[in-house]
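Only one protein chain is missing from this complex, and each of the others stays in its spot.
Lettered A and B in written order, each chain numbered from 1.
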Amino acid sequence: MSHTLQDKRPAVADDPQGSLSHARMPRWAPLAIAAGSAVLGCLIGLVAGLDSKIQWGLLAALIFIAGTYLITAKVEGPRQAKNQVATSLVWVCFLVAVVPLLSLAWTTVSKGAGVVDGYFLSHSMSGLLDTDEGGGIYHALLGTIEQVAIATLIATPIGLLTAVYLVEYGRGRLSRAVTFFVDVMTGIPSIVAGLFILSTWIVMLDFGFSGFAGALALAILMMPVIVRSTEEMLKLVPNELREASLALGVPQWRTILKVVLPTAIGGITTGVMLAVARITGETAPVLLLVFGTKLINSNPFEGAQSSLPLYVFEQYSVGTDAAVDRAWGAALVLIAFVMLLNLVARGIARWKAPKTGR
Amino acid sequence: MKLQRKNRLRATALGALAVSGALVLSACGSDDNTKESAGGDTTAAASSIKCDDAKGQILAAGSSAQKNAMDLWVKNFQQACAGVEINYQPIGSGGGITKFTQGQVAFAGSDSALKPEEVTASEEVCKGGKGINLPMVGGPVAIGFNVPGVDSLVLDGPTLAKIFDSKIKKWDDKAIADLNPDAKLPSTAIQAFHRSDESGTTQNLNKYLKAAAPAEWKYDDSSKSWEAKGGQAASGSSGVASSVKDTEGAIGYFELSYATASNLTTVKVDTGAGAPVEATTENASKAIAAAKVKGTGSDLALELDYATKAEGAYPIILVTYEIACDKGNKAETLPSVKAFLNYTVSEEGQKVLSEAGYAPLPTEIAAKVREIVPTLS
């Protein structure tokens, strides 16, 4: 034994990284391979005359993964090579995904930033033609805020409690039925939800078009998303926590409120925010139920309102330069609005969540 | 505990910040765009608009082809009459009529006159009356194209039909070359764009093609959707216009205002008259002038002559109507609707149209509409 150890020691000493077991690649190796393959990808792209930059990127990614595997397999052995490939695959995934998403963000910001200013934010389109320059989004912003707030207030408690019921209590036929319908509803096209509210709330019950009618449809769209994601997060709360709490004599409802929900609050917030994000961008139900207007209407319960996605859509369809600029400006504000909400929700969730050491 | 309380405090503070932010936001909004108004047109005209008893909010919906005209009218009318709010939703003629027959809107805009079954449906909403068609504005449907090196193009009905039916596939096809002896036509493929959504614009092009080239265009001329196979589709007139602008070798149809907005050259149509006719509001007016009233009583549905060979008359036209009840309009919206329609059909209302790419109604028809509007009840 000692003999073999003796034998190995010099080898270890030769390896600058100081590994105990076998040779390892230097830390900069993946970076070097990445740089090499990027260059190679571009070269091949240039030489072969490929006109799409996307192909250059894909080529570079392929070379990177293959290169990593071959080099690591040679230096460190197959197990490590697999590990390296997984690592590089994950990196590639990340890069591949980030490119279009950043391009999207960049497009919106660069096209929208020139339009958004104090005037744009604080004025409506009153007295302007869609082909005119100027005007703003205040009426639409206000409408969106009110509609989304109402929808969230309706959908979140129902969605949350339903998920709690499904995970913590539900065993019988009722819970199966609820699960079934929630599943069906995740695929509901938004226009159909809008139609349902239109036929019942506006045509049958004879209420007028209003922000509230829109919010009802939005709430319907929100609920399944909230239930699905909250359910998933509640299921992940370790049973040990529940058992410990119950064993201390804490009643189940307090266990749920004080142990289960706080543990899952991060995920639940994500779910609610996803739902909010989904409905904030809805155009179709808003068009059907809120009607749209160019004037400011701060009362969500009566009269036509506007909303940001509707505004974006309208301005985009007008097609003149001024209108398309306004569409991008409104899109930027819409994103900023959703992000701000997200930020606040996330902050609250982080403070409320128990510290888990992650 | 201490830590938690601090956090809660912070959360409350943040909440308060958000709420106060929202309050500030809601306080600083303004409907007043007068300073910024770059259009600056027709403000002088505002004084002569008769408001009568118009007040409150009226909702209207329908044809997107008349959206820009409606915008202009609404703007002028609201400037003159304080306390009136008119919201016109350009969702499409069919949607407007559906909303009208369900009693959700005070009037509808439509690119085609009511069908008999729609008139029947309207009797439920119009207590004691029925829905009538009031022609209000006309306009040319322009055929825009994007062929590098060609800045003027003449086509006739049969050639257009073959192009949109994918029978003519190249720009240097003999049929096109014969009509344009001077143009340098490239051999690029023709990419014909049509609307992917249903629309009155498509319907009117259909009607023209059927009238001008019955042998080449075999599709149903009353269809609002595109029935020919092949070609490419885009959503909305703006979608078609921007696709044509971005695609080499493209051709497509849309209202004239979109061609102007996108700087697209439009096709001159060879109708058999002395010279090919350009798509302008004046030329469209000449074609509309030949229209005959086919409705009875207070209904003024028009019959257009798409196969016109009159000198300088542009044949691909559409006339859009406002649809309201002759009797039995809702009491709370009636005064506003009457005042508004009175304005739109008045000489002044018709005069502002041409600046937005529309053609005013022929005087004879406008006079008839002016007689009908005050009788609405």
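One rule holds for everything that comes next: contacts are C-beta pairs under 8 Å (C-beta built on N, C-alpha and C of every residue); 3 or more make two chains touch, one makes a residue touch a chain.
Keep this in mind: contacts and distances are computed from a predicted model.
*Asks:* Considering the UniProt annotation of the chain absent from this complex, which name among "Hydrogenase nickel incorporation protein HypB", "Succinyl-CoA:3-ketoacid-CoA transferase", "Phosphate transport system permease protein" or "Carbon-monoxide dehydrogenase large subunit" applies?
*Replies:* The record names the chain that does not appear here as "Phosphate transport system permease protein".
*Asks:* Tell me which residue among A:47, A:101 or A:205 touches the hidden chain in the full complex.
*Replies:* Touching the chain that is not displayed is residue A:101.
*Asks:* Give the residue, chosen from A:42, A:178 or A:348, that touches the chain omitted from the document.
*Replies:* A:178
*Asks:* Of the residues listed, A:123, A:242 or A:294, which one is in contact with the missing chain?
*Replies:* A:242
*Asks:* Applying the definition given at the start, please give the residues of chain A touching the unseen chain.
*Replies:* 50-55, 79-80, 82-83, 85-87, 89-94, 96-98, 100-101, 103-105, 107-108, 157-162, 164-170, 174-175, 177-193, 195-196, 199-200, 220, 223-225, 227-229, 232-239, 242-243, 246, 249, 251-257, 266-267, 270-271, 273-274, 276-278, 280-284, 309, 312-313, 316, 327-328, 331, 334-335, 338-339, 341-342, 346, 358
*Asks:* By the contact criterion defined above, which parts of chain B meet the unshown chain? Give residue numbers in ascending order.
*Replies:* Its contact residues with the unshown chain are 91-95, 97-98, 118, 189, 191, 196-200, 220, 223-225, 229-230, 232-235, 239, 242-243, 246-247.
What we mean here is this: only the chains that are shown with their structure count from here on.
*Asks:* Using the average of all C-alpha atoms in each chain as its centre, how far is it in Å between chain A and chain B?
*Replies:* One centre to the other, that is 38 Å.
*Asks:* Taking the touch rule as given, give the residues of chain B at its contact with chain A in the complex, in rising order.
*Replies:* Spelled out, the residues of chain B in touch with chain A are 7-8, 10-11, 14, 18, 22, 25-26, 28-34, 36-39, 57, 59, 64, 67-68, 71-72, 75, 78-79, 85, 87, 89, 91, 102, 104, 236-239, 241-242, 257-258, 261-262, 356.
*Asks:* List the residues on chain A that touch chain B in their complex, please.
*Replies:* 119, 121-136, 138-139, 141-142, 145, 202-203, 209, 287, 291-296, 298, 303-304, 316-321, 344, 347-348, 351-352
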